[in-house]
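Only a portion of the chains appears, each positioned as in the full assembly.
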Amino acid sequence: MAGSTIGNIFKITTWGESHGKGIGVVIDGCPAGLPLCEEDIQKYLDRRRPGQSSFSTQRQESDSVRILSGTFEGKTTGTPISLMIANEDQRSRDYGDIATYYRPGHADYTYDAKYGFRDYRGGGRSSGRETIGRVAAGAIAAKILAHFGITFLTYSKAIGPVTIDTTRFDAEEIYCNPLYMPDAAAAAEAADYLNRCKAETNSAGGIVECIISGVPAGIGDPVFDKLDANLAKAIFSIGAVKGFEIGDGFAVAQATGLTNNDAFFTDSEGKIEKATNHAGGILGGISDGSAIILRAAFKPTPSIASTQRTVNKSGENIDINIKGRHDPIIVPRAVVVVESMAAITLLDAMLQNTTATMESLEKIYG
Amino acid sequence: MAGSTIGNIFKITTWGESHGKGIGVVIDGCPAGLPLCEEDIQKYLDRRRPGQSSFSTQRQESDSVRILSGTFEGKTTGTPISLMIANEDQRSRDYGDIATYYRPGHADYTYDAKYGFRDYRGGGRSSGRETIGRVAAGAIAAKILAHFGITFLTYSKAIGPVTIDTTRFDAEEIYCNPLYMPDAAAAAEAADYLNRCKAETNSAGGIVECIISGVPAGIGDPVFDKLDANLAKAIFSIGAVKGFEIGDGFAVAQATGLTNNDAFFTDSEGKIEKATNHAGGILGGISDGSAIILRAAFKPTPSIASTQRTVNKSGENIDINIKGRHDPIIVPRAVVVVESMAAITLLDAMLQNTTATMESLEKIYG
C-alpha cells in the first residue's frame, strides 16, 4: 500500500521519477477487445506536454508513449497494458543545492521525514511528471467510456482571480487558447495576469472544472465507495489540489433545502430527469443520469524564483532562490490530468456495477 | 466492492438499515492490547444521538452499543471487533407513499436505478443512521491516536450564512451549544436562523471544520494514497457532503506562490516548523508536522415539509409533502462523523507507515 495503485477492476499502477529513466503505468483489468494504438494515448499526453506555451515549463520532452504489453493485433487482450514514456531531458546538472534544503510548498521535507532521504532530482516521485502515467491510463479509460456514449468537457474555470463568464461559455474555445479556458476574453485577461506573475517571479493557482455527460443513472456504490467519494480521492491525489467540489459544492452550505433540492420530472420521452442540477449528477453516491460536474482548486506553483526563507538539512535558517524551468501555473496542464482521473474513476465504478443485480448477471451467464 | 468497507489495515465494514434490526460495524486490524470498553465508544455515539436539541430529529433512540467480539478481559485481542447498535424506534407506520415516489435530494431514485428496487423504510441504507457504524469505529481509532498524542478539535464552522468569528474562537464553547460552534454569539445567531428555517418548513446546510494536532511528520503515501486524498474520500463518503478542502482550500486558487508557500524555520528547540500553515499540514500527500486542517460542506437536509415537485414510479409528475421526523440541519450531528472518518483515515495511514523504511522494520524485527 505504498500508494501507487488505484482502482479495483480497472486498476492502474504508476512508477517513475522526474529525472530517472522514464515514467510508466501498468493498467490491469482493461477489458479485452478494445482497439488501442499508441496514438490513442499520445493525443492525451500531448495535452499535458510541457513547452507548448510561455506559461508552461520550457523543459523539452516529446513524452512519446510506447505500448510494451497487453495488446495483440491492435486490440487489448485483457492482460496488463504496460506503457512507458522515456525521460529525455535529464540534464546532468548540479542538484546539490536542492538536495540540501527544503523548498517551501514542496514535498522535500515530508519525503525526508517519511523515508529518511529522497531522490531530489527534479522532485523525484513528487514531480508533476508523475501525472504522465495517469494521463496515459486516462486516455484508455476515456476511450472505453466514449464507446458507451460518455464524454468529458474539462477546462480552466479560473486562473488566479480571473474566472470565466458563463454567459460567454464556448466549448470550442477551450483548445484555442493555451490556458484551456472556454471564454476567449477571460483567457486573454488571465494571460495578462500570468505575465504579471512571471514578471514578479511569482506564480498563480486556479480552478479546473470537469463536466461528464452521458453517464447512466445507477453508477457508484453506497457508503464508502460513493462515486463522488472516489472522485474526490482521485482528484485530490493530484499534487497541488487543495479543494474539491461536486455540483454546487461549498455554495450548498448557504443554500436551503428548497433551493438546493433538484425536482424530478418526466420528460416528453418518458425519461426521468432533474429540473436543476445542484447535486452535480450524484445522489447518495450514485449517478442520477444528469451531467456529473466537479471542480478542483489548484494551488500556485510552489517553485518561484523569488527569494524565500527555509531550512537546510543541518537545521539552519537560510534564504534560497530556486532556479530551474518551472511552470508559473500548473492549471492548464492539469486540465487533462483531472479529466484522466475522472475517467479512470468513473470507468472503474461502471465496471464494478456490472454485478449489482441478479438481472445483470443473467445478461452474462443466463 | 459493494462499498461498505474502508481502510487497508484498520479496516471497517458497516452494515444495517434505518429501520432494520440494527446498525453495526466490524473493525478488523485493530492492534491487540488496547484497553476498550463500551463506554469508550458510547461517548462518541452520544455526540451524534438524535433528539438532543430542537434542531435534530425527534426520533428517540438510545443508540447503545454492544461489543460482540474482539475483546478479552477488557483489551482488544487483535481479532475483529464486532459492534452492534439495535434500532429501537422502528414504528410500524405506513411507508407506502415514500415507496412510490422519488424524494428530491435523496437517493431514492439512484438506488432504484442501481438495484431495481430499494428498502424504502426511512431511507434504508442511505439513511443518516448508517453513520453510526462510522462513529463507533471512529471512537476506537481516536482512542489509539490519543495514546500517541494526537487530538481532534471538530466543530461547526458555518450554519447556513452564519460563520464563526475566529477572533471569538473558544474551543470550550463547542460542547456548550447544541450546534457545536466554538463561538457563542455565532451559535445564537445560527439558532435564530434555524428557527426561521423551521418556521418556513425549510432546512439549512453548513460547514464542519476539523483540526488534528500532534500528527508526526511523514504520515501518508505518495501518489494515489496521499493522506489528503484518503481524507477527501473518507469525508466525501459521508452523505450530504458536497465540498472538501485542506488548509486554505479553494482560496488557493486566487493566492500566489509568494503568499501561499509556507516558509520553513527551525524553532528554538531545533524542530523544523512552518511559519504559516496554508498547506493545512500536508505537503505532497504526506503530513508535515503542522496541524492538519480540513473542512467539509454539507448540503441542507433534503427532507423538508414544503410541497415539492417530483415523479412517482409510474413516471407521473406529482406534488409531494414529506412527513416524518427530520433534522432541519444535519451539520451539528455530522461534526462527530467528520471527526470519526478523519480518525479512521489517519490511523490507517499511520499503521501503513510502519513499514516505510528498513530502519522502522529493524525496530520490530532487528
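Per-chain numbering from 1; labels A and B assigned in written order.
By our rule, contacts are C-beta pairs under 8 Å (C-beta built on N, C-alpha and C of every residue); 3 or more make two chains touch, one makes a residue touch a chain.
Since we're looking at a predicted model, the values are computed, not measured.
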Complete-assembly copy number [criterion: all chains share one sequence; 2 shown]: 4
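The working rule: only the chains that are shown with their structure count from here on.
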Just how far, in Å, is the C-alpha centre of chain B from the one of chain A? 26
Flag every residue of chain B that touches chain A in the complex, lowest number first. 1-6, 8-9, 14, 102, 104-107, 109-111, 113-116, 125-126, 130, 158, 160-161, 197, 200, 202-207, 216-226, 228-237, 239, 241-258, 260-266, 270, 272, 275, 279-280, 282-289, 297-304, 306, 308-311, 315-317, 352-353, 356-357, 359
